[in-house]
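A single protein chain has been removed from this complex, and every other one stays in its place.
Chain naming follows the written order as A and B, and within any one chain the residues start at number 1.
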Amino acid sequence: MSAESPVAHQFEDATQQREAATLGMWVFLATEVLFFGAMFLGYTVYRLKYPEVFRLASEHTIIVIGTINTGILLLSSFTMVLAVRAAEYKRRLALITFLCITALFGIAFLVLKGFEYTQEIHEGLFPGSHFQFTEADPYTARMFFYLYFLMTGVHALHVTIGVIMLGIFALRAMLTLKLERLSTAVDLLGLYWHFVDIVWVFLFPLIYLVDRHS
Amino acid sequence: MTALLAVWFLPPRASDIAREVDALFYGLLVLCGIIAIGVCAAVVLFCLRYRQGSNATRQAEQKTIPLEITWSVIPLVIFIGIFIWAGAVYFHMSKPPDNATEVHVVGKQWMWKIQHPNGRREINEIHLLVNHPVKLLMTSQDVIHDVFVPAFRTKQDVVPGRYTIEWFTPIKTGDYHLFCAEYCGDGHSRMGGWVHVLAPDAYAKWLADTSTTETVVAAGARLFQARGCAGCHGPNATVHAPPLNGIFGHPVALSTGKTVIADEQYIHDSILQPKKDIVAGYPDNLMPTYQGQLGEEEVMELIGYIKALGSTSGGVP
Partner (left out) sequence: MNAIATPQAAPQPPIHEPNYLVVENTVRSWLLTTDHKRIGILYMISITLFFLVGGAAATLMRLNLLTPQGALVTSTTYNKLFTIHGVIMVWFFLIPSVPTVIGNFVLPMMLGARDVAFPRLNLASWYLFVGGGAFALWAIIAGGVDTGWTFYTPYSSTYANGHVIAMATGIFIAGFGSIATGLNFIVTVHKMRAPGLTWHKLPLFVWSMYSTSVILVLATPVLAITLVLMALERAFGIGIFDPAIGGDPLLFQHLFWFYSHPAVYIMILPGMGVVSEIIACFSRKAVFGYYFVAYSSVAIAVLGFVVWGHHMFVSSQSIYAGMVFSILSFLVSIPSAIKVFNWTATLYRGSIWFQTPFLYVLGFIGLFTIGGLTGLFLAALAVDVHLTDTYFVIAHFHYIMVGGMVMAYLGGLHYWWPKISGRMYPELLAKLSALFIFAGFNLTFFPQFILGYLGMPRRYHAYAPEFQVLNVLSTAGASILAIGYFLPLAYFLWSLRYGKVAGRNPWNATGLEWTTDSPPPKHNFAVVPVVTEPPYAYDPVAAEEALAAERKQREPAYVR
């Protein structure tokens, strides 16, 4: 690889810079695993403690939207891989296209999530002062929805950050003269995006699918 | 001399378990003392002997492995020994004997409310008979507190929403500090009191020296009628409700398929959060919650009553 990003002063060469950036992203993702992990733990503990109420509550999530969103994210990971490949082969148009498509998938995810939240808030399921739930103990059901909004909300925040980064990178891909400079960065953004996708792959079955009867 | 030291450094040893705890403590003190003095002595000796300019032999490298193994394995073995010893005493501390008198304790910011089985209530003080095991059944009305009696060497957190147990057998008459040992806000330092351990005649005198009303069981029976429990759970009830005779301490099948033992926590939650664990065969789940209508002491009285209910499996099926 000839001229990649200019090598920062602390590094000897481009290879060292790229390796350091990659390791940095992996370590960062490890911290994210622990960050989400604590929430997953809390959810699991309460699911085991109140299985019946959590089941009834989970049936109020909109499985159609959840399923479509899962499909969207999986597809977006595929287009992200194509973007990474395009960056590697220095194909500018392909890179910009795939970055934009991935970002659009991300936006679609957020929009659908927004619809779902609106519907659930309309039904009085947001754990604030207007919460109402008749089928089971409202206190416990409220806890389900608290964890639901918290976990999916934090995930959505990560998706939003990803979409913004995708946009920025698409712009850079349009404007930069030396496309090689983006190769490592796009690769690492890909890692981040795949991570966000994997979190959803765990979130979706745990919240939407487990023990669902309707 | 030891008496002098005793006053200064040793807390009174007023329960049967205190002796075992102290034995562990002093054993650890001796062991750790030896290690600490050994290390410090070695460090001081080496520093003096090998100080710059002294004429001792110097050596740049030494064989490390045999020593490393020695000073890893020996402490490991010793520590496992201490773990087993301490664990055994702790296990004993966690199992109250069956004949222990049950005293109810409710903690709230910033006082202790105590009720003896005969109904006698106390605030911030517990009068006990010497040489007789006592089991404290405790809960909190608000935040986490802790009942700590240094003279007994026992301590247990008192947690809202659940019951905790602390038991001991006082072996020496006297007055001993009771401290709250879990930070609970403004009045934490003053949330204390006294445990008074009395000899049999003094205790009998204290017991008689009162115009007490009803026992815990009787109070529970009264509440059972007055608060409408008998309407569904009593012998003449027409509503389909789980029978309560002899239920305490026995397994209950829940609607989720799980089976739980009907202990104090289960009954507490069934009264205050009835939708939490629904008994199998009662899908209508009609029981209203008594959250906010019964204080923790009243719940304890009801539990006392239910415990005392006969061991027949009667009641409305």
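Definition applied: contacts are C-beta pairs under 8 Å (C-beta built on N, C-alpha and C of every residue); 3 or more make two chains touch, one makes a residue touch a chain.
Keep in mind that what you see is a predicted model, and the values were worked out from it rather than measured.
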| item | value |
| --- | --- |
| Touching the absent chain when the full complex is considered, from B:A60, B:A208 or B:A226 | B:A60 |
| Residue, one of B:V130, B:V159, B:A280 or B:A308, that touches the chain absent here | B:V159 |
| Option from A:L34, A:V64 or A:L177 whose C-beta touches the chain left out | A:L34 |
| Chain B residues that touch the omitted chain in the full complex | 9, 11, 17, 20-21, 24-25, 28, 31-32, 35-36, 39-40, 42-43, 46-47, 50-53, 56-62, 64, 67-68, 71-72, 75-76, 79-80, 82-83, 85-87, 89-91, 93-94, 109, 142-144, 146, 148, 150-151, 153-157, 159-162, 164, 177, 179-190, 273, 276, 291 |
| Absent chain, residues of chain A that touch it | 8-12, 16, 19-20, 23-24, 27-28, 30-32, 34-35, 37-39, 41-42, 45-46, 49, 127-128, 137, 139-140, 142-143, 146-147, 150 |
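Definition applied: only the chains that are shown with their structure count from here on.
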| item | value |
| --- | --- |
| Chain B residues within the chain A interface of the complex | 255-256, 273, 275-276, 278 |
| Contacting residues of chain A [partner chain B, same complex] | 50-53, 136-137, 139-140 |
